[in-house]
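Every protein chain but one is kept in place in this view of the complex.
After this line comes subunit A, so read on.
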Amino acid sequence: MTQKTSDKALSRELRMNRAKACALFDRCQDVSIIPLGGGPEGEAVALIVYCSSLVDEQESRRIRLLLAEPLLMELAGDSPAASDRELSLREAGARHQAELFDEWDAIEEKVWQGYLILIAEGWTLAAGFRSAGLTKRQVMEPVNEPSVQGPREGTVETLPVNLGMLRQRIGTSRLKIEYVTAGTVLRTDIAFAYLDGTVDDGMLAAFRERIARIAPYEVLDTSFVEDAIQDSDWSPFPQHRYTERTDTAAASLLDGKILVLTDNSPMILICPALFVDFFATSEDYYVRTAYATMIRQLRLLAFAIALTLPSAYVAMSTFHPELIPNILLLAILDAREGIPFPAIVEALIMETSFELLREAGIRLPRPVGSAVSIVGALVIGQAAIMAKIASPIMVIVVALTGIASFAIPHYEMAIAIRLLRFPLILAASFMGGYGLMLGFIFILLHLCCLETLGQPYLSSLAPLKLRDLRDVFVRAPLKTLMRSPRNRKLHAGGPGRREQR
């Protein structure tokens, strides 16, 4: 045993162990190091170490009463042979579900996890009792993904609670959960879950290879994991998606996805996410087929409007006025009378103002935020029209674009659209419809090039999988979807993959 290792090991002498504990937790005033007396001459025979800000007081008192007091009496009495005493300590530990540690590194880690550590005289092992009692947020309805129908259970910041909710839904040994620890200071627990036999083996191997890279980094949130494992850092499009709903997470597992859960974060990362996934919500499967289909198409329309409406308006009003019906064109010309800016400047002013208002509304405290939105929407919009900075039609275009971007169920995709809207406006202002066409070609090219964990990002559309489209443009009846290749694979272990077209 080297010197370094012996430094880390517990000593048989309580005095030495106490000194070591004091040195280790120096200036950590929330850590209590309590000697327990009771020896023949009143000397301490054991030591209790715990972090008072993490430990539940009631639980720690119970442990001390149940275990420590009889133990102390035993230790203080006639001293039996050392081997007998160790045996009785082990038995007492097993009765009270104690974990045993022989190194200070492990003891330190467990203290920070809310364990109460008992170190006894003449013993080279410490007993740790789980008594974490930090107040945690209760399971409640997810804020970002509310639903009218379906379960209302949302994730919380505690990893075991989230994993428990998942286990409750998928009670099978095929649900595999593996842990990775990241960082040297935070030592964040990251769990990834998948359904064995359903997940693609190549994808899982690629995921494992990437998640291993995260070990040296300090991870504060699940988004750090996303950043580490994504294929393209500079793409505006999200390649993985988040959920706070356990039903969505369970459905994703059935779909062959991998989930990443991080301690202290309520967000579950679903890997990988394809482009079409961002237009579906869990509620689509809880409502009637016709309604779900209509909603899907509405969302796709919202995507088109949010991405193109301002640029299409600029292209049409500048280059192709013949496309606008004559009466509407006259109305637009009339409204633009006296406005000193060309359509592109007008569009950029209004779009930038809208983005500013949106950002301000999000960052401000909630009561003030709503006031800013009202002021922005009503006062500034109206004033801009009165001051001839913008035309009413442009205000309608920008407002409609904003509403459409709110109709996209996943915030990350809405951000991507916000980013792409501006280059498209510029392209339309320089080259009209042709510029728009070029813009679309480049966006489509990027989407076709993009891969996420080895899966083509635009999959179902490109490469085209006609069978999968019944859960893209429409939401086919559930009994039809249940007969899908995905489910055949899940239930019968068949190949379940169609040839890529």
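One rule holds for everything that comes next: a contact is a pair of C-beta atoms (placed from the backbone, for glycine too) under 8 Å apart; a residue touches a chain by one contact, two chains touch by 3 or more; residues count from 1.
Here is the rule we go by: contacts and distances are computed from a predicted model.
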Chain left out of the displayed complex - its UniProt protein name, from "GerAB/ArcD/ProY family transporter", "Cell division topological specificity factor", "Xylose transport system permease protein XylH" or "1-acyl-sn-glycerol-3-phosphate acyltransferase": "GerAB/ArcD/ProY family transporter"
Selected residue (touches chain absent from view) among A:254, A:462 or A:481: A:462
Omitted-chain contact residue, chosen from A:33, A:106, A:399 or A:437: A:437
Contact footprint on subunit A, counting only the chain that is left out: 319-320, 322-323, 325, 327, 431-434, 436-438, 441-442, 444-445, 448-449, 456, 458, 461-464, 499-501
